[in-house]
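Have a look at this one.
As you look at this complex, bear in mind that one protein chain is not there, while each of the others sits in place.
Order of writing sets the chain letters: A, B and C. Residues in each chain are counted from 1.
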Amino acid sequence: MKAPICVFACLALLLCQGVAQTEAIAPAKTNETGIVRVLVAYYSLTGNTEKMAEGVVEGVKRIRGAAANLKKADEVTKQDLEDADGIIMGCPAYYGTIPGRMKVVIDDWSWKLKVDFTDKVGGAFSTGGGQAGGKEFVAVSLVMFMLNNRMVVAGPLYRNDKTGSIWGEVGATAMTGPLDPGVGEGELDGARRLGERVARLAAKMKAAATLAKEQP
Amino acid sequence: MKAPICVFACLALLLCQGVAQTEAIAPAKTNETGIVRVLVAYYSLTGNTEKMAEGVVEGVKRIRGAAANLKKADEVTKQDLEDADGIIMGCPAYYGTIPGRMKVVIDDWSWKLKVDFTDKVGGAFSTGGGQAGGKEFVAVSLVMFMLNNRMVVAGPLYRNDKTGSIWGEVGATAMTGPLDPGVGEGELDGARRLGERVARLAAKMKAAATLAKEQP
Amino acid sequence: MKAPICVFACLALLLCQGVAQTEAIAPAKTNETGIVRVLVAYYSLTGNTEKMAEGVVEGVKRIRGAAANLKKADEVTKQDLEDADGIIMGCPAYYGTIPGRMKVVIDDWSWKLKVDFTDKVGGAFSTGGGQAGGKEFVAVSLVMFMLNNRMVVAGPLYRNDKTGSIWGEVGATAMTGPLDPGVGEGELDGARRLGERVARLAAKMKAAATLAKEQP
Partner (left out) sequence: MKAPICVFACLALLLCQGVAQTEAIAPAKTNETGIVRVLVAYYSLTGNTEKMAEGVVEGVKRIRGAAANLKKADEVTKQDLEDADGIIMGCPAYYGTIPGRMKVVIDDWSWKLKVDFTDKVGGAFSTGGGQAGGKEFVAVSLVMFMLNNRMVVAGPLYRNDKTGSIWGEVGATAMTGPLDPGVGEGELDGARRLGERVARLAAKMKAAATLAKEQP
């Protein structure tokens, strides 16, 4: 009987931490041996999406006990995917939609690697030139990919301190030209919020799953 | 110290039940005093979407401890929304998108009722005439509404028994004419799977949240 | 036989003008008795979308012979819709999707006013707070509404003078806070390009339709 209680205590601490950190700004220390694993998989040609991916990783690390695994999508292994409690995916918009080079890779995660994504927590990020050049539609498309792969999906959470209003978004996006100077601080903030949200939810889901298993 | 253990045991039983029932077909007994509440809110003019809503309710009831609250969207109260651990929303496609009469109502849930939807589990269903008349896009639109309201989103889970392949979908949809006879058994099956999935996830999330609160 | 030739000459001049103006910046004089009519219908609560609508009107006026009819969506009449060769619609994003108040109005254009939109040229614009708060998805949703109402759809055209690259977008959008100061010059430029594109295409389509009718 003692082991389960220990596990519960551990999980509860993790959850309390998670809940408290919901909208925190100061990053918590990362526990590389953390029990909650979040894979951040991206495709980047010019470095913009990679920058956003790094922001996402920072957000994941805000949750104590969460470890981020940052990988280029085409270097992700079956093990990476199976180990992950959360998977955050990002890419630029190519003609308003997911780049072929990204899609070929992720199609194979199910098709060839036969990974079962059921109940893994997903989140999406993207970059794009132009004003309505598809970066939001690409985030929606990644969400569609995740839902069709049996994942649970969430986006970054925001609060307007002046008005007190709160909201969420479909993912974290960055405008990258030609009118825009590139990935800015506000956009990185969105990336961090995405990482934090997915890590916190993955912790919650894992705690509940562990609880269900541990109980006699 | 005894109370928490009791709570854990209760939650763990609930979760074990939930996990085992993931893709079950036989409905479990409903516990009307269940601690996991799922609101099923719909807009229906001809009765097709209402039929799907009833299928969703059947699916919710497959999860022991889950109680479904079936309501027309415009009769949903602030209390209904705040009490809900999961919210499943459905409507027909009007010109490829959410009907105005539905959207006016749900806009006010945040705008006027000031409900905080953070971490509530959401799912979408829809009906539509024609072959690509927008029923899938309406499900995507409802998912967007939920993500922008800070919810966590999931869809129904499927398995092809012949091939063993598994997949998910963005929501449960039904084709309702003119080529189609109306809401069929396969479509109701989708509705039930949606209800079941959302109820199970809501149970998981609630267990984790309770665990975090109960722990000293 | 003389009448048709006269009509052809007139249409041809209109078209030549249209083609030459494709990406022009200087606005041409408006011909208020112009034979190509573009309705710009919008819903705006705070004035941001109205500002974009005015930009769209400026773009329409770049095409000689095109007349813009600027209206709040709920003041649009059956006559306005039937007279229009092109219809450009805009609204803010409410929770990632079309506002209910806008959708109720436009649903009735088909439902109650029984307007036949076949082959009218459509374009979409939108505004939205946040970074991925749905402004692009709202433009996609308006496009869906138009396609489901038998319209032909196009977006604004862009050219990067430095690189020579050219592209289009699903519509014209503007970010309106809280990080952003409101509708900026780059965003108004997008609105103008949208108005210009739709007006030019509506002129093309009308010329072809007139040609077909005039010919014995």
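Note that a contact is a pair of C-beta atoms (placed from the backbone, for glycine too) under 8 Å apart; a residue touches a chain by one contact, two chains touch by 3 or more.
Note that this is a predicted model, so its numbers are computed, not measured.
Trainee: From the list C:Ala53, C:Ala93, C:Val170 or C:Ala191, pick the residue that touches the absent chain.
Mentor: Touching the chain that is not displayed is residue C:Val170.
Trainee: In the complete assembly, which of C:Ile35, C:Leu70, C:Leu113 or C:Leu211 touches the absent chain?
Mentor: Within the whole complex, the residue contacting the unshown chain is C:Leu211.
Trainee: Quick one: which of B:Val57, B:Ala73 or B:Ala139 touches the chain that's been left out?
Mentor: Residue touching the absent chain, from the options given: B:Ala139.
Trainee: May I ask which residue of C:Glu58, C:Glu82, C:Asp119 or C:Asp180 touches the chain that does not appear here?
Mentor: C:Asp119
Trainee: Residue by residue, what part of chain C touches the chain that was omitted?
Mentor: Missing-chain contacts on chain C: residues 4-5, 8-9, 11-13, 15-16, 18-19, 116, 118-119, 121, 140, 143-144, 147-155, 157, 166-170, 201, 204-205, 207-209, 211-212, 214-215.
Trainee: When the complex is taken as a whole, what residues of chain B touch the one chain not shown?
Mentor: 95-96, 129-137, 139-140, 155, 158, 160, 162-163, 167, 169-174, 178-179, 186-187, 190
Trainee: Can you list, in ascending order, the chain A residues touching the missing chain?
Mentor: 94-108, 110-111, 133-134, 137, 141, 144-145, 147-149
Note that only the chains that are shown with their structure count from here on.
Trainee: Which two chains have the greatest number of C-beta pairs in contact?
Mentor: Top-ranked chain pair by contacting C-beta pairs: A-B.
Trainee: Take the average of all CA coordinates in chain A, do the same for chain B, and state the distance between these two points in whole angstrom.
Mentor: Distance between chain centres, rounded to whole Å: 23 Å.
Trainee: Two or more other chains in contact with one residue: find those residues in chain A.
Mentor: 140, 155, 167, 169-170
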